[in-house]
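Supplied in structure tokens, the structure appears directly below.
Selected chains only, in their assembly positions.
Letters A, B and C mark the chains in the order given here, with residues in each chain numbered from 1 onward.
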Amino acid sequence: MVYITRKEHFNAAHKLWNEQWSQEKNFEIFGKCANPNWHGHNYTLLVTVKGLPNPETGFVVDLKALSKIIKDAVIDPLDHKNMNLDVAFMTGKMASTEILTVEIWKQLKHHIDALGCKLHSIKLFETDNNSAEYFGD
Amino acid sequence: MVYITRKEHFNAAHKLWNEQWSQEKNFEIFGKCANPNWHGHNYTLLVTVKGLPNPETGFVVDLKALSKIIKDAVIDPLDHKNMNLDVAFMTGKMASTEILTVEIWKQLKHHIDALGCKLHSIKLFETDNNSAEYFGD
Amino acid sequence: MVYITRKEHFNAAHKLWNEQWSQEKNFEIFGKCANPNWHGHNYTLLVTVKGLPNPETGFVVDLKALSKIIKDAVIDPLDHKNMNLDVAFMTGKMASTEILTVEIWKQLKHHIDALGCKLHSIKLFETDNNSAEYFGD
């Protein structure tokens, strides 16, 4: 079993805001991340898949195919977008790195199964210092 | 003459949009950077100053003092903000990396003169692949 | 279960020296790391915690709270210090990356339990090329 990781990037705006809470409580809990007019990040996404290398190609997965799936299902919907307003799979969800990591897993899971390998983890850097990782359970 | 560079970071939302143009022309010229609901970046800022090392300290400039000036004049106004809507010194200006670099120079110039050294350049990375640099003329 | 990683930095002096050994044996085993007048490093610390995202915040942990714990228990005692002489939790211990990683785990474990999440791993880079990681057993 070999693990393959592909790194991709997207830039997006967001804010942390709980609609059930007062503005005061949002500012208290989320601090400057609750700025009403949004802020944004360069996100770095690491998608790790695992499988046996195909003896004819030496590949666990064709990286061009994997990269295209990630682009179509995750990068295009998120890149240069506002994740609270523009992204169907984030509608009504908290725009934290944690939740985004789990939702990216859900977008990719069955497409990657269809490539004949298994999705192992999604790791997402919001900044160079803060990241979240999800293994599917 | 020794050159000292201090690196700082901020995260902000923006869009590229010329108010004199139709929506159609904005999308044609700025592409996905014109997304109406904004997008955002982790900006990396490099401030370079020059001067003679003080023989008593070995310092061209006290980096704690330099860092505080950058924080007060640039990072606090921009960090976790929307640079088109929330930032006084960017009001009515195009939110490109180029213009932002020049405006950051203007915010810092006389504060750094007051420290007894000279501002040499402002370099700003919008992403790891795209940066602008300004030397004051 | 989502894993969250926070990166922090500290700068410290140390030497590798076994008090039970002759100077000759220390030089033989530890080479230039045994320099009697110390040397030092910029250490990079990665603290990974795990838990379920809180549905109200989307957070596994409030990163400001996590960062404050790391600062109080680890960064402040170590930063700009000599880890053989100035750091209570390293007194009488070998100042290797391995031992330091385990001792940082001990400093953080119960504080992180008190935040309602679980400490998963401590990873410490002594240089860009050398790192140690500890998972608690």
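Basically, a contact is a pair of C-beta atoms (placed from the backbone, for glycine too) under 8 Å apart; a residue touches a chain by one contact, two chains touch by 3 or more.
Predicted model only: the values in this text are computed from it and were never measured.
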Copy count for the complete homomeric assembly [3 present here]: 6
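The working rule: only the chains that are shown with their structure count from here on.
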Chain-level touch network, classified as line, ring, star, complete or other: line
Gap in Å, rounded to a whole number, between the CA centres of chain C and chain B: 34
Centre-to-centre distance between chain C and chain A (centres being mean Cα positions), rounded to whole Å: 29
Residue numbers on chain B that touch chain A, as the complex places them: 9, 11-14, 32-33, 35, 37-42, 79-82, 85-86, 127-128
Chain A - residues contacting chain C, complex: 16, 18, 20-21, 29-31, 93-99, 101-102, 128-135, 137
Chain A-touching residues of chain C, taken from the complex the two chains share: 1-8, 53, 55-60, 62-64
